[in-house]
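Heads up, one of the protein chains got dropped from this complex, but the rest are sitting where they should.
Letters are used for the chains, namely A and B, taken in the order the chains are written, and counting of residues starts over at 1 for each.
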Amino acid sequence: MNIAVGVDDVHEGELVNTSEAGPAPKRIVVSYGFWIFLLSDIVMFSALFAGYAALARATAGGPTGSQLFNQQTVAMETAFLLLSSYSCGLMSLAINSRGYFGTFLGAGVTFLLGAAFLSLELREFATMIAIGATPQRSAFLSAFFTLVGCHGLHVAVGLSWLVLMMIQLAMRGFSPVVERRLHCFSLFWHALDIIWVLIFTVVYLMGVVP
Amino acid sequence: MNLLGKLSWSAIPVHQPIIMGTVACIGVIILAALAWVTAKGSWLYLWREWLTSVDHKRIGVMYLVLAMLMLVRGFADGIMMRTQQAVAAGGAQGYLPPEHFDQIFSAHGTIMIFFVAMPLVIGLMNFAVPMQLGVRDVAFPTMNSISLWLTASGVLLTNVSLAIGEFAKTGWVAYPPLSELQFSPGVGVDYYLWSLQIAGVGTLLSGVNFVTTILKLRAPGMGYMRMPVFCWTALATNLLIVAAFPVLTALFAMLLLDRYLGFHFFTVNAGGNAMMYVNLFWIWGHPEVYILALPAFGIFSEVSATFSGKPLFGYRSMVGATMAICVLSYTVWLHHFFTMGASASVNAFFGITSMLIAVPTGVKIFNWLFTMYGGRVRFTVPVLWTVGFMVTFVFGGLTGVLLALPAVDWQVHNSVFLVAHFHHVIIPSVLFGCMAGYNYWFPKAFGFKLDERWGAASFWCWFIGFHLAFMPLYVVGLMGMTRRLQHYDVLSWQPWLLAAEAGAVVILAGIVCQIVQLVVSIRAREQLRDTTGDPWNGRTLEWSTSSPPPAWNFAMLPHVGEIDAFWAKKQRVHARQERSVQRREYEPIEVPKNSPTGFVTAFFAVLTGFALIWHIWWMAGVGLLGAAVTLLCFMFRVEDEVEIPAEQVALFDQSHPVEISL
Partner (left out) sequence: MTETRWDVAPGDRPGISVSEQGTFSGFFVHTIGLLLAVILTITSFWVANTSVLWTPGVPAGLVVLAIAQMGVHLVFFLHITTGPDNTNNILALAFGVLIVLLVLGGSIVIMANLNENMAAHTEPMNLQMQH
């Protein structure tokens, strides 16, 4: 509900509606902007998902998903990423209470788990390529490698970003800029896990359903 | 291993005199511009004040300069096509061989959509939205600069294709399988893809920037329903950018993977599906035309209200219609490929949604008409463009409703009837709207108005020329002429195409008038000077600043109590209820620091793009590394703001008095 705000002054003692309060504080502005960017990234993934959905059966006589996908590997990848999301959450708690040790520990665990996820995924890709299931083999494989690979690329970018943020934290301490950027990182990392939920459901789990 | 990839001297089209002539002309103009800047000793000024600026006003002006330059290039492509089609009847082959003609129609579409229309609307939004919201800048000023320079990178790469190599011959939509490596082995499609991929990143960042600005950065008291309508249309536009451009990014990535790494998304073999490209392209493509049209609608709202001296009629319905168009534009895309083979029920669904989207647009037209009705309308140049739009766009839109019927579309799909339709909607909305916006906000940007007579002349040439150029296309489309024909043997089409050529010449006169208008206005700028900051008796907050405004826009952020707060303030002042200028306590203001990040990132983007096009892998690596280092430097910079001392703010206010301010 609009409170009629006088042009020259704001009435004392009244609760000001957020939409009329003027420019928002920087933490909100930066986080919201990053939130919108994440939504655009999710739309990009949905286009890749749409491509995958259209081409999932286009195996051109080559290997199918059920022949290639290893459920144990996927389960481990999922566990690693989920746990890294948890450790990232704990890292956020440490950041909020400005605890250096907790932050570095949380970041380290997140990094290790994320790196473990990536190495499993790279091994999976290498195995597939070694047996001839290359992205050049069929449209299905092109779509698979692109969708899952794009997610993996985002994870790699995230890990690099985490390292840079820890360097910056060591150099600058918990300045407002560093806190805002770490907050954006955690939004990014959680979003990646959300996308992974969709990937392992649609690509791997549905891929083995007859 | 060849150090320069596929690049060799044979990439320069020395055997094509038209292209070499064009390249020579462009080269002379660029050299002349560089020489002029050097002669005036302005390099440092240019670098400090413009190239590294993160000020939304400067960035907006640079977008418009880019757009106007590319308008000339895009129009040149257009008139070349018209001339070719006017003469190449019967046995005549015209003057453009097919390989060249194909590049021209591809470049025309690509340039007009991505490098004229997009920069026009983004530039105008950049300039006006923060001031209309009563704030000092957008949410992420440095990112704003990056967006501008990435767009410029796309422009540069596309234009380099004239001199080195070739452009795509696939049309501006680049459907596979024609755009696949098998059927387009040259560099043309790669130029297209990398230019647009780079520019697309810039546009997406702009979208994020403006959504955040409009939703989170407004003057105190400016609730959502007190924002100017231009800001509402800017919000809808940027939401669409955020929603649509990622799809294009993914799509072009898929085509690039096909071309570079032998993937099979859209190939004819190994399971590829070319129809999926068409589907995903138009999921982006239809929201794109609304991205272009909505800001233009916003400009018409501002112009019609200001020059009628009345508030905009139906503010709430305008907002509702804008957001309805925003959502509905995402539900109609299949109408671009009714003929690709979907079943009748699928076609019917999208036909119905396509007709539905005409409804909120109609609401807007009525609102503009009712705004002007009963007002004291001043027929300034922006109003001429607005009325021209209303008259023309309605008919163009009606042909759209016609085409929304799958049965009709099956008759005229890919004929010049379609070409006439989309020019009949895009030119009145986007071009007329941006010309109106350009004339409207020019005094605010530069401190003097544009000449009215040459402005009116340019409008009439555009209006008459447009109709003369495109109405014959409806006729000849119904007679069966397909689009993109380099020559044809149905002689009865030729008179119509000659008329269309004449129309193109009249439009050329209109463009010349615009250039003359600018030159004349600069010469006569003292007579045309805007001394009050409010040359039009405006309604919105940007008119409460001086012309041009200081970098910080407002010495103190205005407190807003209603829609059209500036107008309301003026009424109260004239009724002697308030003082015209509040006594103020000046405080120091923090403004974002200028940054070379945008310019340098763009340099590396061009390097990387060019290298990837020509398969010069080491150079691509250098470019990516450079971009990464630039990003690191930006990430680790210590100061991002500069404090303007209170005395400087006070001094500016005293030397640039305005009559009334909030």
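FYI, a residue touches a chain if its C-beta (ideal position, glycine included) is under 8 Å from a C-beta of that chain, and two chains touch if they have at least 3 such contacts.
Worth saying up front: this structure is predicted, and the values here are computed from it rather than measured.
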Per the whole complex, from B:4, B:225, B:344 or B:369 the residue touching the absent chain is B:344
Using the definition of touch stated at the top, determine which of A:31, A:73, A:136 or A:168 touches the missing chain.
-> A:31
Touch list for subunit B against the chain that is not drawn | 215-216, 239, 243, 247, 273, 275-276, 279-280, 283, 327, 330-331, 333-334, 340-346
In the complete complex, which positions of subunit A touch the hidden chain?
-> 10-18, 21, 24-25, 27-28, 30-32, 34-36, 39, 42-43, 46-47, 49-50, 53-54, 71, 75, 78-79, 82-83, 85-86, 89-90, 92-99, 179, 183, 186-187, 190, 193-194, 197-198, 200-202, 205-206, 208-210
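Quick note on the criterion: only the chains that are shown with their structure count from here on.
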Report, in whole Å, the distance between the mean C-alpha point of subunit A and the mean C-alpha point of subunit B.
-> 32
In the complex with subunit A, residue positions of subunit B that touch it = 135, 139-140, 204, 207-209, 211-212, 215-226, 242-247, 249-251, 253-254, 257-258, 261-265, 267, 269-273, 276, 279-280, 283, 557-561, 565, 568-569, 572, 578, 582, 632, 635-636, 640, 662
Hey, which residues of subunit A end up touching subunit B in the complex?
-> 2, 4-10, 17, 19-24, 28-29, 32-33, 36-37, 39-41, 43-48, 50-51, 54-55, 58-60, 62, 135-143, 145-146, 164, 168, 177
